[in-house]
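Some chains have been omitted; the remaining ones sit where they do in the full complex.
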Amino acid sequence: MAKRLIPTLNRVLVEKIIPPSKTSAGILLPEKSPQLNSGKVIAVGPGLRDREGKVIPVGVKEGDTVLLPEYGGSQIKLDDKEYHLYRDEDILGTLHD
Amino acid sequence: MAKRLIPTLNRVLVEKIIPPSKTSAGILLPEKSPQLNSGKVIAVGPGLRDREGKVIPVGVKEGDTVLLPEYGGSQIKLDDKEYHLYRDEDILGTLHD
Amino acid sequence: MAKRLIPTLNRVLVEKIIPPSKTSAGILLPEKSPQLNSGKVIAVGPGLRDREGKVIPVGVKEGDTVLLPEYGGSQIKLDDKEYHLYRDEDILGTLHD
């Protein structure tokens, strides 16, 4: 029975992308391989409210690949899997191929 | 004569969920079992007021299972039972099966 | 000639409730007896003003039993009796039987 988290306010639930240290063919990648602190958006909150009470929707959506700040975010565990929660304004950008 | 607390503003009264260290059949769970800092919402305040004076309702409701931050919250005791008070914006999310 | 204090803004004058260390029948209560940091509201200020200049009434009223934060509040003496002044937003909740 898997637990599902619905974040509050402008919080974003992210699963970090761990870069492979080997290629799929088993070749070890050199240490200098570009490492990007990125993640996949799993769930987003409804957004904060502005001064007039209107909800400001969160700037990223489920499924987005996002660039994360080096520090910050709260680590949480759901069903033995590790996730991170960020405030929407702390996410640096979205990544596209 | 049990005491009942009605929180002020956007405060949320939470009873923490302590994960069982044994299964109901008496089998000891390993220490690495996923531990989630969660709780059950017992009571919520009426909410803060925005700049125009309108009340912003609290984002969680009685009975919700909530994900709590690692730090923060005020510990209080009511009739020998331990509870925690959080500001609505400090609650990380709601948990669903 | 007793002095009476009318608090300013959203200040709340509270008389702390000291839990009895003995029952009325004279039986000493054990030390682990639940201790609640509570008080009785003696007087409240008129409330703060919001950005439009309208007064926001104080969330508690004279006679309420309130749950107080562990720290904070200014201790004052009126006619040799000890009271505490709290800002309305620092009061954690109201207690009801």
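Observations on the structure shown:
The letters A, B and C name the chains in turn, as written, and every chain counts its residues from 1.
Here is the rule we go by: contacts are C-beta pairs under 8 Å (C-beta built on N, C-alpha and C of every residue); 3 or more make two chains touch, one makes a residue touch a chain.
Note that the coordinates shown come from a computational prediction; the quantities given were computed from them, not determined experimentally.
Because all chains derive from one sequence, the complete complex can be expressed as a copy number, which is 7 in this file against the 3 shown.
Heads up, the rule we're going with is that only the chains that are shown with their structure count from here on.
Any chain touching chain A that also touches chain B would appear here, but none does. Taking each chain's centre as the average of its CA atoms, chain B and chain C sit 25 Å apart. Averaged C-alpha coordinates give centres for chain A and chain C that are 44 Å from one another. For chain C, the set of residues touching two or more other chains is empty.
Across the interface of their complex, chain C is touched by residues 1-9, 11, 13, 43, 45, 49, 51-53, 74, 76-80, 85 of chain B. Listed in rising order, the residues of chain C touching chain B in the complex are 34-37, 50-52, 54, 56, 59-60, 67, 69-70, 88-89, 91-97.
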